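The complex appears here minus one protein chain, its other protein chains still in place.
We just call them A and B in the order they show up, numbering each chain from 1.
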Amino acid sequence: MTETYAVELQDVVKQFGNVVAVNHVSLQIRDGEFFSLLGPSGCGKTTTLRMIAGFEMPTSGAIYIQGDRQGYRPANKRPVNTVFQNYALFPHMTVAENIAFGMEMRKTPKDEVKRRVAEVLDMVRLGQMANRKPKQLSGGQQQRIALARALVNRPEVLLLDEPLGALDLKLRKAMQIELKALQEDVGITFIYVTHDQEEALTMSDRIAVMNNGVVHQVGDPETIYEHPADRFVADFIGETNFIPVKVVSLAPEIVVELGSGEKVTAGWVEEGLSVGDRAVLSIRPEKMDLLELNEKPSNPSKDTALVNGKVTQLVYVGTDTRHTVALGDGTEVVVRLQNIYIGEEPWEIGEDAIVTWNAAHARILKE
Amino acid sequence: MSVPARFQSNDRWQQIKSKMGGWSLTTYGILAFAFLYLPILILVIFSFNDARSVSKWAGFTFDWYGKMFKDGQILLSIWNSLFLAIVSTIISTVLGTLAALGLERYRFRGKTAVDSMFYLPVIIPDIAMAIMLLLFFNMSGIGFTPWKVNFFGARLAVPYSVIIGHVAFNTSFVAIVVRARLAQMDRTLEEAASDLYANAWQTFRRVTLPMLMPGIVGGALLAFTLSLDDFVITFFTSGAGFNTLPVRVFGMIKKGVTPKINAVSTLMLAVSLTLVVISILLSRRSGDGDSVQMGF
Partner (left out) sequence: MERLRRHPELQAWLILAIPVIFLLIFFMAPLLIVFVYSFLERGKYGGVEWVFTLDNIRRVFDPLYFKTFLRSFYIAIVTTLITLGLGYPLAYFIAKSPPNRRGALLFALMIPFWTNFLIRTYAWLTLLRTHTGLINVTLMNWGLLSKPLPLYGNDFAIILGLVYGWLPVMVLPIYAALERLDESLLEAARDLYASSGKAFWRVTWPLSLPGVVAGSMLVFIPSLGAFVTPAILGGGKSLMIGNIISNQFLGAHDWPFGSALSMVMMIAMLAATLIYFRWTKKSESSL
C-alpha cells in the first residue's frame, strides 16, 4: 500500500445464511472525505457501514481503518463512531450523560469530560439542553445530540446511517447544509449512508453507488451524474431515457442503430460491448432538444443526433415542460425544455418533431 | 322548519338508539364491577361484625383483629409467608432474568425445547405441579428438611422443598415479564454503547440493565405476589406442620367460618392492594411511561 486511507475495504463479503448482503466490495475512502454510500434499501450499504463500525464481522475480506487491519476487533475497540438512524440516545440518561458516555468508557478525566461536553453542546447550539432527557427534545435536536455524542470522541471516522431519514423535508434540507459545514469544520472523515440521491449529490465529495451488495460506481457527484458507468447508475441517479439500440461500430467512432433504422453516434460505450450487440443509449432529458421539421440543419455535424419523432404528451412542471416524444419504432423519450422563451409557439400533441442531442451526452450501456 | 317531519322523527329515533346503546353498556359496566367488588366488600364488612356469624350484622367491633394478632399460629404463618415470598422472589428474579436474557438475545440449537420448558410451569395447573413436586421430594431424598432461621425474631422452619417449589413456578413468570421488556427494547442502544467504547459488561451494566429494570421490578413484584398468594403448591410440598397464611386460612375454613377468617382475609387484601399500588407507582417513576406488566 502506498497511501494510507481513512478506511479501506478489500474484497469484503458478508453473508447472512444464504443471502449475500455485501458481495466482494472494495473501497478506498480518503482522509477528511465526505463519502456517501448510496443505493436503494437492501443494497448492502448499511451492512457495509455496520462492518466498518464493528457491529457485523465480514464473512471474508479485510477492513482497514487508518491502515490498521480490524479483523474481529469489536465495536468498542475501533476508532470510529456512529450516528444511528433512530439516534439510539439512551433514554435513561440526560443529554450530558449521553454525550459523556464514550469519554467515560475511555476513562477521560472528569474535568476534561465536562469541558468537552460543554464545547460540543455549544457547537450544536444545544447548551441549555444539557440536563434534559432525550424524550424532551424534538427530532432535530435529538439528531444534533446524536451527532454531538459521536463527534465529542474525536473519532478517526464518523459513520452516519441515514441520520436525516426521520426528519421532515424542510429540517432535512437545513441539516444537510449544517452537516456539510460541520464536516468541513472538524475535518473528520464522514461515511454517510443514504438512499436519497439528492442528499448524496449535494453533500458528498465522493459517492459509491451500490445495488444488490455490489458497488456499481465510485466517483464525485458530477461524474456519477454526467458519466454513469452502467444502466443501474444511470437509472438510479436522476432521470434518464433509455433507447434500445444495436451497436454498429466502435471505431473510429461509436455508431449505433435505433429501432427505426436511424443511426447516431455516441460519446462513450460501456466495456464489453462489441459490434452487433444489443444495447441501450442513455441520455438525460435536459440534454435533448426538439426541432420543427423545417428547422432541420441542412449540413449537420456528425456529432449532432437528429431523430424523427412525434409529440405524444406534454406535462407542465413549472421550471420546464416535459415533452414525451415517440420515436420511429415507438420508443418514448422524455425531453425537458426550460420555459424561458417568450412568445414562442408551444409544441402540440401529435406534432412531428426532430429530437436532437449532442453525441457527447449519449452513453451506450449494456441492456 | 323546512326539514320534513319524517326525517326529524327518524333523527330523534337514531339519537335515542345510540344513547340507549351507550347507557346500557355503561350500566353493564357498573354491574360487572359490582359483581367483582361486592363479595370482597361484604367479606371486609363482616370482619368487623360483633358476632360469630358472617351473614347477620350485629354491630361493629375490632375484636376479630385483636384475636387474629393474638393467635400465635396465624402470626407464625404470616412470618412464614413473608420469608418464603422474599427468598423465593430473590432467587426466581435472578434465575428468570438470566433465562430471559438467554432466550431473547440468542439463537442456538435446542432453543425451542428450552423455550417450551420455561412456558410449561405457567401452563400446567398448580395441582399437577404440586403433586409432581411432592413425588419428587419424596423420591429424591431431599425430603421436607426445614431451613431453621431467625427472621426478625421469629423462629421459622421453612422446608427447602417449599422454597424450591415456589422458585420453580415463579422463575417462568419472571422470565416472561422480563422477556417482554427485552423484546420492546431497542437493540441499537446496545450497539450505540459499544460504539462508544463500552465493553460487553459495561454495556450490560450501563445500558441493558437500567433499561430492563422496570421489567425486572415488575417480574419481582409478580413473583412476590404469586408466592404470597400460593396455596396449592405450598400445601402439597411442605410436609406436615408448616403453614403459610393461605394454608392456615384453608385449614380454618375447613373447621368453620368465623369473622376471624374475614379479618385475616382483609389483612391479606390490604397487602395485595399495597403491592399493586407500589407496582403502579414504580412504573410511573420509571419515566418512560411503560407500565410494569403484571402478568399476562
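The definition used in the following text is that contacts are C-beta pairs under 8 Å (C-beta built on N, C-alpha and C of every residue); 3 or more make two chains touch, one makes a residue touch a chain.
Since the model is a prediction, treat every value here as computed from it, not as a measurement.
Looking at B:G59, B:P125 or B:G141, the residue that reaches the missing chain in the full complex is B:P125.
Considering the full assembly, B:V114 is the residue among B:V114, B:V149, B:A183 or B:L209 that touches the omitted chain. The missing chain lies against subunit B, touching residues 21, 25-26, 28-29, 32-33, 35-37, 39-40, 42-43, 46, 53-56, 95-96, 98-99, 101-103, 105-109, 114, 117-118, 120-121, 123-128, 131-136, 138-140, 164-165, 167-168, 171, 175, 200, 225, 228-229, 231-232, 236, 246, 249-250, 253, 257, 261-262, 265, 268-269, 272-273, 275-276, 280, 294, 296.
Criterion: only the chains that are shown with their structure count from here on.
Subunit A contributes residues 53-55, 74-77, 80-82, 84-86, 88-92, 101-102, 105-106, 133, 135, 149-150, 153 to its touches with subunit B in the complex. Contact residues of subunit B toward subunit A in the complex are 186, 188-189, 191-199, 202-203, 206-207, 210-211, 287-288.
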